[in-house]
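Report on the structure given below.
Here the complex is missing one protein chain, while the rest keep their positions.
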Amino acid sequence: MHADPVGVLTGAHFMDGDHAACEGAIAAGARFSAGYPITPSTEVVERFSQRAPKIGATFIQMEDELAASITILGAVWGGVKAFTVTSGPGFSLMMEHIGYAVMTETPCVFIDVQRGGPSTGLPTLPAQADMMQVKWGSHGDYEIIALCPNSPQECFDLTIKAFNFSEQYRTPVFVMMDEVVGHMTEKVVIPSADEIEVEPRRWTTKDKSTFQLFAPCGDELVPEMVKAGDGYKVHVTGLTHDERGYPNGTVAVQDRMVRRLVNKIRNNAEKICLTEEHDIEGADVVVISYGITSRIAQRAVESARAKGIKAGSLRLITAWPFPERIIRALAPKVKGLIVPEINLGQMVREVERCAGGHCRVVPIDHAGGTVHNPEQILKAIEEVVR
Amino acid sequence: MSTPVINLTIPANPVEEILRSERIPHMWCSGCGIGTSVNSFATALLDMKMDLNKLSIVSGIGCTGRVAGYTNLDSFHTTHGRAIPFATGLKLANPDMTVVVYSGDGDLFAIGGNHLIHAARRNMDLKVICVNNLTYAMTGGQTGPATPLDVITATAPYGTYDPAFNLPYLVEAAGAVYVARWTTFHVKQLAKSMAEMFKKKGFGFIEVISPCPTLYQRRNKMGDGLDAMKFYKEVSKIKHGTPTNEVGLTKSGEIIVGKFVDRERPDFITMMRAHLQQRLGDQYIQAEGPVCG
Partner (left out) sequence: MARGSVSIVVERCKACGFCVEFCPAKVLALSSAFNSKGYHPPHAIAPDKCTGCDMCGMYCPDFAIHGYRNDKPAATATATEAAAPATEPQKEAGDAR
């Protein structure tokens, strides 16, 4: 279905990633946000607070991120599309409700504009150090979907994609920005509403006496959705539950429920994993990167190719689920995979795992605070092919 | 000679209508008062002929939190302490929904304390029923923010030495427009109070003092649930309008019950809409309830 024209600011804009992400959420149909100020994400909700009353949406600033992260879930069960926004310290506070959203299969979007950490860290400077946290930060076994924009335009586009994935798979989806992408100002083209594909919520049409809120429909393993007030008298709990949603603490139900939640993402990974590849065919070395780092990597790869090195680039647009198949296929064909990230080695661990020892895996780490130099990456490329 | 006729049509228990009967018997202990409070809740709903499709119940974690799982309503068993912000989101997305928060003393006043005071400050239109059994019952009877002084708990084996919150006082100070307290002995008055609260817009709060026989009563040699109920009957005094700073509880002292606060103040949604309308005029588009593609 197409976006609701109300709220779509069609046209060419000069705006930063935070603002573009807000517009993406609105274009995707978000009509509720609960937030809490935290640098460098605050502008996303500040903009939403301005836009909301003019487009029939609601914004509330909650008392902390613990509240914000569950207020949006309440709003979703009340029938709207909702999102929240934060950075590292707030993301840590939201972990419990990320788990709750996964467990209750509540479609929603969390935007994390990453900054230097750990703890209070570097509030106004970039890092990409929440990448493992987004996958593992809450307790228990679960899978999530995380997308990494590398430009304000992508902040718009991928936020819409995030909402669409969330409705498709009835799961929380994460937009992992960073301070640079969030605060850089670039051209953002917002198309007309009828050019924007938006996933509707999968409302059930089943009879009230037979519908089960957590019974998967079809191979995708995704149940249909309802909202409070439709007469289904649903029960939603974070306790391990059966297909009706009723608590059931048996080993059999735990196995069935957790496996389905996990497989719901894993089995559909091919449809969720988005990547951008350049010059992979015949490459001796491939640079794997995501977010803002991918733009520096692109410069380095271009420089290498100008020097005659058969270098290619693989950009992770989807960081989670990790595109295992691509890496497993690629590793035996190259001398090395180079992974620059603004952290001390996070996604590189996934690359190593999937490369399975078939080639060198070279991390280029960075404790945070700024972006890499293309020269660092170029040097690593040259070293691998020497 | 006449054949005895057995009359098989017996009026149903009125509470059954709001129960998920297939989940009963429930997990609460013998003599626990939570189930008793649910009877009052059912009575209030039925007496007011509430449209049960327009009512949701949100609970936190704990024994009282389990109420959501036993009621045949749109029910949300959320995380510890966070029923109120969940309820806030639910209400804001669907302002026509009556949203009841049914949770316990620890859940609402310790881990959830911050959310409680802010919701009261905002006068969010939520109906909060706090079953206060003076302890963290589900996890084994640890000290909670409502546990009176000199009470033995699982984490205060020599007796508590820090004072409890006075729940009505705190909630009134934070901004609640309806504040009452009853015990599970006062089944009729509690039902009436709940009905009154449901009718009133804004942040409403009812404290329901209830026995925890297995932990609180037993550790403090106070007998069982029935002993607690008799105790409530004996030491409760109905004093409507008592200033809330005077209604604090002690281990075995007087329990003042009644309606303490019933005042008028616009609720959050009303304030929000009025203000935005005034500031934005024609540009203001009011959020009209569940709007989802």
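As written, the chain order gives the labels A and B, with residue 1 at the start of each chain.
We take it that a residue touches a chain if its C-beta (ideal position, glycine included) is under 8 Å from a C-beta of that chain, and two chains touch if they have at least 3 such contacts.
Note that the structure is a prediction, hence the values are computed from the model and not measured.
For the omitted chain, the shown partners it touches in the full complex are B. The residue from B:Cys29, B:Ala173, B:Val235 or B:Ile285 that touches the chain not shown here is B:Cys29. Touch with the chain that is not drawn comes from one residue among B:Asn39, B:Gln142, B:Thr155 or B:Thr250, which is B:Asn39.
Touch with the hidden chain on the side of subunit B covers residues 6-16, 19, 21, 24-26, 28-36, 38-40, 43, 184, 187-188, 191, 224-226, 229-230.
Rule of thumb we're sticking to: only the chains that are shown with their structure count from here on.
Taking each chain's centre as the mean of its C-alpha atoms, subunit A lies 38 Å from subunit B. Interface residues of subunit B, counted against subunit A in their complex, comprise 20, 23, 52-54, 56, 58, 68-69, 72-79, 81-82, 85-94, 96-97, 114-115, 118, 272, 276, 280, 283-293. Taken together, the subunit A residues at the contact with subunit B in this complex read 1, 4, 6, 29, 31-32, 34, 52-58, 60, 62-64, 66-68, 70-82, 96-97, 100, 198, 200-201, 227-239, 246-247.
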